[in-house]
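Take a look at the structure below.
A single protein chain has been omitted; all remaining protein chains appear in their positions.
Showing chain A:
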Amino acid sequence: MSRESTPSNLLRSSVDGYGFNKGENFDHESYDEFMSRYISVLARRASRWQALIGHKTRVSKSRKVKRYCRKGIPSEYRAMIWMSITGAEARIRANPNTYRNILLSQRDEHLSEPITMDLHRTFPDNIYFTGTEGFRKPLNNVLVALAHKNIERGYCQGMNFVAGMLLIVLKDEEKAFWLMDTLINGILPDFYAPDMRSVKAEQELLGEIIRWKAPELHAHLESIGVQWFLIGTKWFLCLFADVMPVETVLRIWDCLFYEGPKILLRVAATLILQNSSKLQACKNFSQAMDAFKEVTTSASCIDCHEFMKKCFDELGPFPSAKISKMREECLKKIY
């Protein structure tokens, strides 16, 4: 980790392409090494997507598009593809005034106060979220509108990071609002419900998946006092935003928006299984907790392309029907 001013060090920007300050712990070595390889992948993917899309402004779902999403959506198409494959784009067209009207209507203090408190606590290391310019106000609008549209659910901390990330990619608050609304009401389990039942169940489900795929590791972790709800709350509530490297989060979301929430379990299970020897070596609870912190930031998470491949290729069978059934079982166990 030498920090001399070699030419490559001088060229390194302190901010990444999405406005995040890289910070003192940023693994420049791994990142540069990965980027030098990933650039050609991106170029290849971009030309494929271009051939597929041409001048169209929306795409419909197809096996090919699904495969393409798994391999990553180039950043120039990402906003359009996300909006189209989720149906959020169609919902904007069908409800052209909804967003504006919600924001113009009477606000419930109770709903908007906790949002205000989180504005400066969302991505404080990102240049778009520092100061009063930038995305802080749009973030406020999106979260306030969501809370008022889904009164029962209100605002749940964690939504701030998801909405913030959507703003970074979509650069349009109305789009961010609709995509997030579609996500909450149509794609995800009810993670943001006030009783948090679904998000607790999802973590139990992750535990069951580990028990299924790696029974020894599962037994070891339980024997040193690891309980699954301690691991994944932020993983699931933030959909890995602010948890994993940005590029990787976006690749996960490329799949999430096309295929649904099973990808989150694939990612979570892969994170654990690719570190199974490290986790198996933990002798006590606090060692395990430290190891779990590292699983989301290790060099193997920076290489999003390899990582996503792993999520699909190395988990073995992961049938939706079975997962759904397991989820039902886990939900029943949470009061």
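Observations on the structure shown:
The working rule: a residue touches a chain if its C-beta (ideal position, glycine included) is under 8 Å from a C-beta of that chain, and two chains touch if they have at least 3 such contacts; residues count from 1.
Convention: contacts and distances are computed from a predicted model.
A chain of the complex is left out here; the name its UniProt entry carries, from "KLTH0E10318p", "small monomeric GTPase", "Polynucleotide 5'-hydroxyl-kinase GRC3" or "3-methyl-2-oxobutanoate dehydrogenase (2-methylpropanoyl-transferring)", is "small monomeric GTPase". Only one of the listed residues, A:G19, A:P74, A:G87 or A:P114, touches the absent chain: A:P114. In the complete complex, the hidden chain is touched by one of A:E29, A:E76 or A:D195, namely A:D195. Of A:G72, A:G158 or A:G207, it is A:G158 that touches the chain left out of the display.
Checked against the hidden chain, the listed residues A:I92, A:L188 or A:C238 yield one contact partner: A:C238.
The chain not shown here touches chain A at positions 114, 117-118, 120-124, 130, 154, 156-158, 160-161, 194-196, 200, 222-225, 227, 229-230, 233-234, 237-238, 242, 283-286, 289, 293.
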